[in-house]
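This structure is in structure tokens; I'll ask about it shortly.
The complex is shown incomplete by one protein chain, all other protein chains being positioned as in the whole.
Our next item is chain A:
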Amino acid sequence: MAPTTEDALTKVSTDAATEFVQSFYPALQSNRGTISSFYNQTISMILFNGNVVADGKAVQEIFVNQMPPAHYEVQSFDCQIINPAYPTPTATGLKAPNETTLRDKSILVLVSGYVRFGESRDLPQRGFSETFVLVPNPSADGPKGKRKREWLIESQTFRLVV
């Protein structure tokens, strides 16, 4: 791995987390048909209030068919690099540390905010906390010619906390 400076590491991770947070929550709210595109093929775990959900497709299914309209408000979030030389899968196996680039990182993201289930402004604001592990998108292209998502959800734990 080429030596990287601390600013490059901070930039790549905080940019990744910011872009993720700013696109994922709006999708939960008003673009639910794209939800599965945020998820990695292999998933460690997806938890919603303690309910295990199998994969991104299942998450999308739940949001499209079972969830009432919801308004999400992210009030605070932060991220940290987990593995600076993440073994991203390639066609020939996992990348070794000496093959990784600046983008081969896994990133921990912690989000705090509120969600309102239902359309009325009068419904209660429920505080939530959500933890993500993001990993690089190993595939070269985005879905059907769209710009590919650089980072995908490898694990997700959502909890209502207020």
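We take it that contacts are C-beta pairs under 8 Å (C-beta built on N, C-alpha and C of every residue); 3 or more make two chains touch, one makes a residue touch a chain; residues count from 1.
The rule is short, and it goes like this: contacts and distances are computed from a predicted model.
Novice: From the list "Related to tRNA-splicing endonuclease", "mRNA export factor MEX67", "Cytochrome b-245 light chain" or "E2 ubiquitin-conjugating enzyme", give the UniProt name belonging to the chain omitted from this structure.
Specialist: "mRNA export factor MEX67"
Novice: Based on the whole complex, identify which of A:Lys11, A:Lys57 or A:Lys148 touches the chain you can't see.
Specialist: Hidden-chain contact among the options goes to A:Lys11.
Novice: List the chain A residues touching the unshown chain?
Specialist: Spelled out for chain A, the touching residues are 6-7, 10-11, 14, 17-18, 21, 44-45, 47-52, 66-68, 70, 74-87, 94, 96-97, 106, 108, 110, 112-114, 117, 122-127, 129, 131, 133, 135, 154-155, 157-162.
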